[in-house]
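Of the protein chains in this complex, all but one are displayed in their positions.
A and B are the chain letters, set down in written order, and residue numbers restart from 1 in every chain.
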Amino acid sequence: MTITLYDFELSGNCYKLRLLMSILGLPYDIVPVDFFPGREHKADWFLRLNPFGQLPVLKDDDLVLSDSGAILAYLAKKYDASGQWFPDDPAITAEILRWHAVADDITATSSAARLALGYDYDFDIEKSQKGAHRIFRLIDEHLWFGEREGRDWLCAPSHPTTADIACFPYVMLSEEGGISRQDYPALRRWTDRVRRIPGFTVMSGIFPAGPAKVD
Amino acid sequence: MPLSLSDPNWYPIASSEDLPFRHVYQGQLLGRELAVWRADDGNVNVWENRCLHRGVRLSIGINEGQELKCQYHGWRYANRSAGCTYIPAHPADAPARRIENRKYPVREAYGLIWSAANDEKPFAPFPGAEGQSWFALRPMPVNAAPEDVVAGLARLAPDDQPADLLPGLTVRLGEIVYFVQPVDAGRAVIRGLLPETPADALAALRHHNEHLTHLRDRLERAAARKPAPEPLQPIYEKVSADLATMPDIAVPRGNTLNVVVSRKWQSADGVIGFELADRDGKHLPTFQPGAHIDVHLPNGLVRQYSITNGPGDLLSYVIGVKQENASKGGSKVLVETVREGDVLAISEPRNNFPLRRDATRTVLIAGGIGITPLLSMARFLDKSSLPYELHYFTRNGESVAFKSELDALHGAVHVHTGLARDAIRGTIDQVLGPHQFANHVYICGPGAMLEMVQETAARLGWPDEAVHFEYFQNDKTIDASSAFDIELARSAMTLHVPAGKTILEVMREAGLTVPSSCEQGACGTCLTTVMEGEVDHQDVYLNKSEKASNTCMMTCVSRAKSARLVLDI
Partner (left out) sequence: MPNAPDPITRNLWHVVAATDELPLGLVETTLLLDTRLALTRGNDGEPVVWLRRDEEQGDEIDAGTIHDRLPVRTAYGYTWTCLGTPADDLFPIPEFAEPDRVNMSCGSIGIHVSAPRAVENFLDMGHFPYVHTDILGSEPHTEVKEYDVEVSEERDEVLATKCRFMQPRAAKSATTAMEVEYVYRVPHPFCSVLYKSCPEDESRRDVIGIFLQPMTEERCRAHLLQSMIDSTSTITDLRRFQQTIFGQDKPILENQYPKKLPLDPRAETPIRADKSAIAYRRWLSQKGITYGVIPQAS
């Protein structure tokens, strides 16, 4: 098997795949795509790979996949021997897909604000910021009660899933969109936990967490 | 009533549960951002959320357990004191000046973390606080003016049981107490307490959370119809003038502080441990690994002892004192006459034996009582998960001091007991091995051992700057027979130093204030820059290459070979 990721370093959606592959210890090649300022994702050669003109695209031998959430599910189902990242249990699958949808909402708000402020995209900044705050409030509440119920992660009780990977990048990058996380302490603690998953890797804009306390 | 930056009231700023170990919580009170973190010893620190170096938020930094590390340049700040203990850009220097972050008062009580904008008011429990085991609700941030949030909470009360408005933005509704944390002019957090843990805690938490969510939504809708209040404009305090410039060498402070001997014990055969604490239970000043304090003894003598503590461990200093039969005056007085409960004067910590934290391999070699500074170094390296080896040479098993502290270390700790001189040499030879890039060795112990390690290291190709040592005392016989002139460049004076007098004494007689400590060429306090002339070095503080450079000297014992010395004083 040869996995190739069509990748842009500063893209949180591409990072989701780098992160999961790093955690799973999967080797892969990178084809850098000049998303900014080159807008290469709208070039003909890229549109032939993904007519939607969006990053990331992942090739596994001859199979060409797009959409970060879909690829996360693919990688987990195909390469995660532990079965924990995308479990077969129908209820948990539904829960994960629910949070993959939340991740897309985070992209549509937090990432949009970041693109508008940092990369000159013509998006409604205030609307994007408000939308992100609305979602972060709900996640913070979900995680706060999770901590009391013994659930440290978005879905399954004892381990992270692709839902955590899918939601993480644009939560961590929200400040670049002018969205402070000060009012979401449980969300901030969860970002520490994600950053302590064995095999975690960073992207530009996200710093690692220090080691946890050992007794 | 508008919020005031100088409001002296205590407010809750977080729940206790918001502060797990190794996390930095981002808070805000009266417009000022806070970095709040719990150290591994349980202590909660509330600091201005801003590194003094370049203004970066400390809440994006790393809680290393007993120190907070800034994300920008890796500066470390100690638990309790907020004092800087390490600046990685200059790994060989001890931070020369007292760099201390702005701290706010803190108290952990009733499941909440409390703080205040200033120290004007002591913490006082809210009315009716005592005698209950309070249970904190999920905090509810609200984008509305704190006074509007208080009014909104008060309106929740049923008609027949009006809300009880307590001082400090507090509302009691029946048995529930709600505190409104004034985050900023237009932002607040509602922090509720139940008097005890309810039977079905989770259901109660969900119920109250729902209730407060509705209140929040109403308050935010109302706030959106009003013009947003102007945020408070906190003022960042200026750093002291001596921090604004960059001194080349550390300028020791003359301050002494009084400490009480809180514990005195036999740590090992021939070693007495002393624990020195502030009389009011406050924390002591920040120190760096390798630092020592001057202890002013009841008989008027001043002696130096290394601090053995680990990072951020500032509630007391622990020192080890050698119980020497022949010890004249110094340690003997401490060992024989000072008791638990006695008060001693000590200097602020000074560091002439700084630890680099940028080595790929750190070897710590201790002989006897020389373990004291190296124990502190090992504890710092241990906490930061940096690689180190500690080799501790003692006469026999009974003379191993600070055994439980050594046992708590995770690194490679080797105790070598009862070795003869040649065996010690062989062991050191093996331990050091040939020098490799970014390897450093630190030695403290008897003079003969220091010299043995220095010789061995030199033979194995270790450069002088990789070999760090601290002498406890200068065993050499000082030759004070020369006579010469000194020219003090900055003071524009020329003085004559006759035989039998030291440079230090002559300068003092001329009315100059010059810092000194041990006055036997061992501690490094009187280090002076030499601009011209040839120095007759007689100290044990400077290393060979420093001596050869002829650019600095210790004025307490060293003299001139030339007829004239020009000093930068």
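Just so we're on the same page, a residue touches a chain if its C-beta (ideal position, glycine included) is under 8 Å from a C-beta of that chain, and two chains touch if they have at least 3 such contacts.
Since the model is a prediction, treat every value here as computed from it, not as a measurement.
The chain not shown here is in contact, across the full complex, with A, B. Here one chain is not drawn; of B:G74, B:P105 or B:P229, the residue touching it is B:G74.
On the side of subunit B, the interface with the absent chain consists of residues 50, 52-57, 60, 71-74, 87-92, 99, 236, 238-241, 243-246, 357-360, 386, 438, using the contact rule stated above. The set of subunit A residues touching the chain not shown comprises 8-10, 32-34, 36-38, 40, 117-120, 122, 175-176, 178, 202-207.
One rule holds in what follows: only the chains that are shown with their structure count from here on.
Listed in rising order, the residues of subunit B touching subunit A in the complex are 14, 17-18, 20-23, 25-28, 33, 40, 60, 62-65, 69, 71, 138-139, 141, 189, 201-202, 205-206, 209, 385. Considering their complex, residues 141, 144-145, 147-149, 181-183, 185, 188-189, 192, 207, 209-213 of subunit A touch subunit B.
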